[in-house]
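Beneath this line is the structure, given in structure tokens, with notes to follow.
With one protein chain withheld, the remaining protein chains of the complex are depicted in position.
== subunit A ==
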Amino acid sequence: MNDFLNQIRLVGDWLTSSQQWHGDEGIPRRLLEHLTYSGLSLLFAALIGLTLGLLVGHTGRGAFAVASVVNLARAIPTFGLVVLVVTLAGLSTTPVLVALIALAVPPILINTFEGVRGVDPATRDAARGVGMTEWEVLVRVEVPMALPLILLGLRVAAIQVVATATVAAYPGLGGLGRFIVDGLSRNDYELVIGGSAVVVALALIVQVAFTALRRLIVSPGLRVSAAKS
């Protein structure tokens, strides 16, 4: 236990030492790289996942294809994909983005699809009955009702991406994983735990941000069912 408390103190020292907060090797620079990788890949994954999910959920066509693609994509080892693309295409941001997009699309796609498909057919028919076009049914009825699930998918994807972007450091692409990989090779425990602490803090911020976002944009009428998911 003393050993454990000692570790925490050392990590605290590491996190607060001014040397960590300046220069090319400091936390801000690595954080920026990490956020760039995570943000860009989430953006692309959301574009792919939301578009496909809404399309398939609304039309009901291609449900089987979506389930198969999601299964297949979930099975891809992210670490392997990063290393493979680095070997084939050389060191650049592309390998990280490709692998992280592949990681983030499945939860966004499946939740969007399930959310839209799960809308009560009677509600959908009522919307058509009052004269809404298909586009209006999608944007004004299905999306708002599916929003809790869609946000859950985005949140899961965001947390996975933030945690996994650390593998980018293995083939030498920076990000917060740099501290972990360097600590690993130098047997420097504080560096490993310190780097992970920053990643965990980032993941928690993401979690809180999504909770706040849900409060803000999910219709109050849906809050009760949203609390369950």
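Heads up, the rule we're going with is that contacts are C-beta pairs under 8 Å (C-beta built on N, C-alpha and C of every residue); 3 or more make two chains touch, one makes a residue touch a chain; residues count from 1.
Here, contacts and distances are computed from a predicted model.
Asks: Match the chain absent from this complex view to the correct UniProt protein name in "Flagellar basal-body rod protein FlgG", "3-methyl-2-oxobutanoate dehydrogenase", "ABC transporter, permease protein" or "L-serine ammonia-lyase".
Replies: Answer from the UniProt record of the missing subunit chain: "ABC transporter, permease protein".
Asks: Out of A:I27, A:V56, A:L100 or A:I180, which residue would touch the omitted chain in the full complex?
Replies: In the full complex, the listed residue that touches the missing chain is A:I180.
Asks: Out of A:L32, A:L72 or A:A126, point to the residue that touches the absent chain in the complete complex.
Replies: A:L72
Asks: Touch as defined at the start, partner being the missing chain; which of A:L15, A:V83, A:M132 or A:L213 qualifies?
Replies: A:V83
Asks: Could you list which residues of subunit A touch the chain missing from the display?
Replies: Touching the missing chain: residues 67, 71-72, 74-81, 83-84, 86-88, 110, 114, 159, 162-164, 166-167, 170-171, 177, 180-181, 183-184, 189, 192-193, 195-196, 199-200, 203-204, 207.
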